[in-house]
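The structure follows.
Note that one protein chain of the assembly has been removed; the remaining protein chains are unaltered in position.
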Amino acid sequence: MSWWLPRQASTFGPAIDGLFIAILIITGIAFVIVEVGLVWFAIKYRGRPGRKAFYTHGVTKAEVIWTAIPAVTVVALGLVSNHYWVEMKGRNSVPPDAMPIGVHVKQFEWSFMHPGPDGQLGTADDIKLRNQLHILLNRPVVVHLEAEDVIHSFFVPEFRVKQDAVPGMHISAWFQATDTGEYEIGCAELCGMGHYKMRARVFVHTPEAFQAWMTQQATPTEATP
Amino acid sequence: MTSVAAHAPAHGVHHGPTSFWRKYIFSTDHKIIGIQFLFVSLFFLLVGGLLAMQIRWQLGFPGKPMPGGGILPESMTAGGVILPEYYITLVTMHGTFMVFFAIMPLLVGVYANFLIPLKVGAHDMAFPRINMASFWLALTAGLIMFAGFFVPEGAARAGWTMYAPLSARPDLSGSNIGQKLWCLSIIFLGLSSILGSLNYITTVINNRAPGMTWFRMPLSVWALFITAILGLLALPVLSGAAIMLLFDQTLGTHFFDPAAGGQALLWQHLFWFFGHPEVYILILPAMGMVSDIIANGSRKPIFGYHSMVFAIVGIAFLGWMVWGHHMFMSGMNPMLGSTFMVSTMLIAVPSAIKVFNWMGTMWRGNIRFHVPMLNAIGFVGMFAIGGLSGVFMAATPVDMFIHDTYFIVAHLHYVLFGGSLFALFGAITYWYPKMFGKVMNERWGKIHFWLTMVFYNLVFFPMHIIGMGGQMRRLYDPTIYTFLKPQQPMNEFISICAFILFAVQIIFALNFLLNLKWGKKAPQNPWEDNGLEWTLPNPAPHGNWERPPNVYRGPYEFASPQVPEDYLPQTRKLPTDREPAAAGTGH
Amino acid sequence: MRRLGLTIALGAALAGLVAARAPRAVQGGSTVTGRIKFTGAKPVNPKIDMSEEPECKKKYTAQPSGEAVVVNANGTLANVFVYVKSGLPAGGSYPAPATPVVIDQDGCRYHPHVLGIQVGQNLEIRNSDPVLHNIKAKPTKNRPFNISQPNAGMKTNRTFAAPEVMVPLECNVHGWMNAFLGVLPHPFFAVSGSDGSYTIKGLPAGTYTIEAWHEKYGTQTATVTVAATGSKTADFTFAPK
Partner (left out) sequence: MSHAAADNLMLPSRSFERGVDAYDIKLGMWVFLASEVMFFGALIGTYIILRFSVDQPWAQPGVILNVPLTAFNTFLLICSSVSMVKAFAAVADGDQKNLKFWLFMTMLGGAMFVGVQVFEYIKLLGHGFTPSGYREGSQLAEHALADPLKYGAATGGLYGSTFFTMTGFHGFHVTCGVVSMTYLFFTKALPGKYSQQDYRGIEAVGLYWHFVDLVWIILFTIVYLV
């Protein structure tokens, strides 16, 4: 099994994992200081008869230091995080050339509306698939999430992307795949008894493979009225 | 109320013998009410634990018949196999019972009740009868919640956070009466908490013994006082939200129904506006009591008393501004996400202050490793992990990945179990003599602590790893996902450790129960502490003091050079001490 | 009042026992048969995309399609629920048979797609697929339920307390899966099969309104008068609107 994050397959991967590692290092240092400190103090200052503890109500200088350092660190972390946050989820973050995908989600199924050869959603050549999403490699994709009944959440671990789909709201999320292959989409928000069964797959194609897939979809045998 | 006028001077006089019912059941004595809360919430802790065991069975061994599952009705299991809808019920009710009926009443119901009057030197709560009502309302709420298991379709099934619209529509959740009982129970619980809180607040403000100035109050009282303010202001919001949810389910209103213009996110905003202060309700009292225990165990004054107080106030204040960090992925305005991220990051600062100050307290101490101290040190170590893992979620981009995964489950259990519950093991052992006049067994207490510490970490630390692997919360069967299948051995390992962890708690239960009757008689001040409560006999009589004691100093005067012993009780008058102003002729 | 209720309940229980012993509660009587004809252009049922449910997909050789309109080879219509809507003598009691009605989830479809059940009779819901199905019943007069069966071989029983035509059943995991259940207080109902015919047996003499229900084409009624024994025919013709 993997003891680490899943492999990266989107442009968000390096940023999020980098931030994760940065936080892991910072918190790791704090963790070591606290845990080692606790054990060390516990051993070093264990009670011995006839001895009295050092009588002090505190050392202001020390307190200022351990207030200031965490404060500066977390504010810096916040600023760095915000930079990426705006890039990933900001209102204007969706790249203009992103391929639109309509996602209609209900208990307990995903329905992905792909634009047909014309590249537009909402036209007659749209391709609707149950629990299958087909996208292009290295092309930004924007999913327009619409929930029919309850809250669901669109989650692709390898893409490091997650977004709730809330009934009554139109929410978009974008990502850009950087590796071909097949990945799993999960529902990350409790949506009822079939929550665990909301597994879907996303296929990342090279342009040629994507074209082939689209041609295959256009053949009449698969057409649905 | 003229009778009050007549009796007022004699208020402290010990009440005569009363009937069993008045003394133990419909008691207005804050200590008895605290003990009632203790037994009731320990029962619900057991219920929550049993639910957790079933969750772990399903996660460790998905689709296999659960041992003993056959006795559960058809609506829960099929041939012993847990059904998906029952699994959702399990996670919902485990969260609900643990948060609302175990940890919260254990910390607030038990210790705010038991400790505040004893530690500030009051005869009782300001409003003893309201206090009694608060207990009975809480019990009613718990029983209503418990009744959910026995109605058709079973208890609520929408997660303990009850996200609408799943919770609002029985056709979508599959549970009808259970959902309504949940709302009803929460409304009762809210009322109970408000009545409790107003009692605690009034008592702390107005009923402190002479000389017990604000900054001579023990940190436990400070924490419980601030917690009471949080509860007072947060619970009405939850009650209001639960009322609206109940109306959506019964009267056909449309608060959370998007089809008629209602808003699904409104529930989340209301819930977390309550919910984040609630998170601090669940940890601040633990922090306060741990502060008391660590100072006592280190035989040294608490390090930075004032900054500890300000940290409590700071956490409580910031706690109102961070609720949105539960909703980063909910589709709310990303600008709000940035704001909430900064406020969330800032709340790490007072938490860090507290951890370092506890370490500072141990520094150059003369540490006595009694069972409460062990648990308190365990609390600091585990709370630090829980606090640090919180930084990951606070960073919004990282939260995009780990939101609603097992990383969160690990984080919240490090705070709630590693934090609050360890503090409670310590607190129960520490104030057991005061409650029952007996002491708990030291050796078994230590065995329980070490076993719990080991297995607790074996259960919850791996959850970070499977969360990093991407396992979502509340999945009935994670093996359905190819990318989660390799993690299944880890899930199995966690489950086995969880069963052992549960079994280890039997030691604590026996240590607690058997010593009620067969325990060693407690000395007057078993921990050689400075607190006011230890000047009273164990257990203390109804009314506590003949007249409130005079207080001459803060609660943490350990190792004081003024006296040869290493502790100096708050009530002990040294030749240099002046009588407190309030004790004199009055205003 | 309470005693009366008790007596009735006891009586019903006794009758149920007797009925359980007897092979069929209603014997003798007359029979109504008929065919459900279909005219007009045969509609195309949408194909079902089971590609993300391999355990179900492998149970089919060709791509399965929906069952909204099943026109048989002989030009008749299957899955039409035919039942006696009115005309039964008042006060007649028809105890529910002890044998359950079975609905099976197999290959991510309900078998049968349309079925009838008596009030109080057990509906046994089976799962023959090794995948999760949930069964959501959306009645208006009965108590709704929504249960799930994650494993193959699971069985769940449900009963219905009030007559209702029809109770829609659906699976939310597989959006195409639906079925219809007619709940009646008497045993005089049938579903047209692969030859488009139906038979209602054991009717006492009388004049009856018989209704044929189809999930897409609505209902049609016919009036039939039968003697104490013998057989009558009532055909229905459905056409796309």
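Order as written gives the chain letters A, B and C; numbering starts at 1 within each chain.
The criterion applied here is as follows: a residue touches a chain if its C-beta (ideal position, glycine included) is under 8 Å from a C-beta of that chain, and two chains touch if they have at least 3 such contacts.
Values in this document were obtained by computation on a predicted structure and should not be read as measured data.
The chain not displayed here makes contact, within the full complex, with B. Only one residue in the set B:N113, B:S197, B:T361 or B:T396 touches the chain that does not appear here, and it is B:S197. When the omitted chain is restored, the residue from B:P67, B:G252 or B:P561 that touches it is B:G252. The hidden chain makes contact, of the residues B:L181, B:A209 or B:M332, with B:A209. Check B:L51, B:A126, B:M162 or B:I226 against the missing chain and you find that the one touching it is B:A126. The set of subunit B residues touching the chain not shown comprises 1-2, 4-5, 8, 122, 126-127, 130, 194, 197-199, 201-202, 204-213, 232-237, 239-241, 243-244, 247-248, 251-255, 257, 260-263, 266, 269-270, 547-548, 580, 582-583, 586-587.
The rule is simple: only the chains that are shown with their structure count from here on.
The greatest centre-to-centre distance from subunit B, using averaged C-alpha positions, is reached by C.
Averaged C-alpha coordinates put the centre of subunit B at 54 Å from the centre of subunit C. If you average the Cα atoms of subunit A and of subunit B, the two centres end up 31 Å apart.
Counting only residues that touch two or more partner chains, subunit B has 83-85, 172-174, 476-477. Touching of two or more other chains is recorded for residues 107, 192-194, 196-197, 199 of subunit A. Remark: subunit C residues 44, 46-47, 49, 51-52, 131-132, 134, 146, 148, 172-175 touch subunit A in the complex.
Within the complex formed with subunit B, the subunit C residues making contact are 132, 134, 136, 138, 143-151, 154-157.
Residues of subunit B touching subunit A in their complex: 83-85, 88, 91, 157-159, 163, 165-166, 169, 172-174, 258-259, 262-265, 298-305, 307, 329-331, 333-335, 337-338, 341-342, 345-346, 348-349, 352-353, 355-357, 359-360, 362-369, 377, 380-381, 384-385, 388-389, 391-392, 394-398, 400-401, 403-405, 465, 468-470, 472-478, 480-483, 486-487, 489-490, 556, 558-561, 566.
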